[in-house]
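We show some of the complex, not the whole, and keep each chain where it was.
Labels run A and B following the written order; every chain starts at residue 1.
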Amino acid sequence: MVDLYPEKLISIITTSALEERLVRIFRERGTSGYTIVPARGAGSRGEQSGLDFDANILVKVILPADRLDPVLDDLKRLLGRGHHLTVFVSDVAVITPEKFTRPFDL
Amino acid sequence: MLSNLMIPAVLFFGLGVLARLVKSDLKFPPDLAKALSIYLLMAIGLHGGVELAKADLGAAINAIIWALILGFAMPVLGYWLLIVTRRVSPLDAAAIAAHYGSVSAGTFLTAIAFLDTQGVVYETYPLIMLAVMESPAIIVGLLLAAQARQKVKLQAGGNGAAAMANGNGHGNGHGNGEDKIRLGALLHEAFTNGSVVILVGSMAIGAMSLPGSMDKLKPFIDEIFMGALCLFLFEMGMEAARRLGDFKRVGALLAGYGVVMPLIGGTIGVLIGHYALGFGVGGTTLVAVLAASASYIAVPPAMRLAVPEANPSLYLTLSLGITFPFNVVLGIPLYHWMASALAGTGP
């Protein structure tokens, strides 16, 4: 049996204009990395077609449970300022837990 | 005047609108539109740069000054109009106004295609104005939004403070400190905006390059330009029609704003082009197009960042769904007609 260790996965769907802001949060909060996928969709403010000026991104960050709150706090702050973010957290299991404790350097 | 509608570029725009109206499954890859707009800005920039190398410095500076005036004045005017008619919240008004102070390169290029087809010559200075006008409106939009926030806060009183507190203690981010940080970021954003970099950069390269080395670029700039513009407008026609559907959401009065603003802007532009800048019919038409058109590429992401409280479907519907088609189909020939009339009676 392969050993599995619990981690948290934060997924964020938002406008591509916020990408830099999010990356800054991840860097400041010391996540081990992040992954971005181009996306489109629809929500409270109509359709977002994916064209350059109207594109979404789907962002994924895996991090230890004890580092979850600082990131969520920052995301709440963005929400408080009026930004639209669809944020959801899932429980995942990983095979290399130590990987997610080392901050990425960029 | 109807002959405008018979230009391939305009017809492809119409085909795009039609494709969406009949609910065709036609879709362009999102990156194609982006690639085309990079190409178009690069080509027009290089072209302009070559011309500008031969231009008169005084006239260029004059054009830049008037571009700045237009870029700062139009959004203030637009904001005031929206506030007076009370159709939208102050923050929405600020974001919408910013779009009208900036410009639509797609409309500008269509105007050039129109003038070319009519055999009308035009000055190159409006091209510098295009580059200059991308940015100031973003800054004005931010300043208006800061003011609007102040107003909202005063109106809301303790109420608003409570709502802010909700934001986990960080919510009081709209204070002056925050705004200063954001102004810096915005100024940066305004001047290093992707469209500005391509346009200004290509103009500089066009002006600096050795003449011989530009020859090799000529076919790329000239020969496929019209085709690329047609493809771009085809795609933009689909996007505009997608937004047109949001018409009802916006409401008739606000939709009317999307037609009135370009009429006002176009009139102001014609007057500036003719009297202040002394351009011929072609150049005057282009200045009118600059003043009349609303950005839908550079400004929306900037407003998403800077005025997140504003509703993007309002400003995108107005700029892309109403003003853009209006200008492409009716505005351009109208401004040309106005410019011609003025030239006929002018000095």
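The rule we apply is simple: a contact is a pair of C-beta atoms (placed from the backbone, for glycine too) under 8 Å apart; a residue touches a chain by one contact, two chains touch by 3 or more.
Treat the numbers as computed from the prediction; the structure is a model and nothing was measured.
*Asks:* What formula, in the shown labels, sums up the chain copies of the full complex?
*Replies:* Written as a formula over the shown labels, the complex is A x3, B x3.
Note that only the chains that are shown with their structure count from here on.
*Asks:* Roughly how far is chain A from chain B, going centre to centre by Cα mean, in whole Å?
*Replies:* Result: the chain centres lie 33 Å from each other.
*Asks:* Could you please specify the touching residues of chain B with respect to chain A in the complex?
*Replies:* 30, 33-34, 37, 164, 166-168, 170-171, 173-174, 239, 242, 246, 249, 296-298, 300-302, 304-305, 307-309, 311-313, 316
*Asks:* Within their complex, state which residues of chain A touch chain B.
*Replies:* These residues of chain A touch chain B: 15-18, 21, 38, 40, 45-47, 49-55, 73, 76-77, 79-84.
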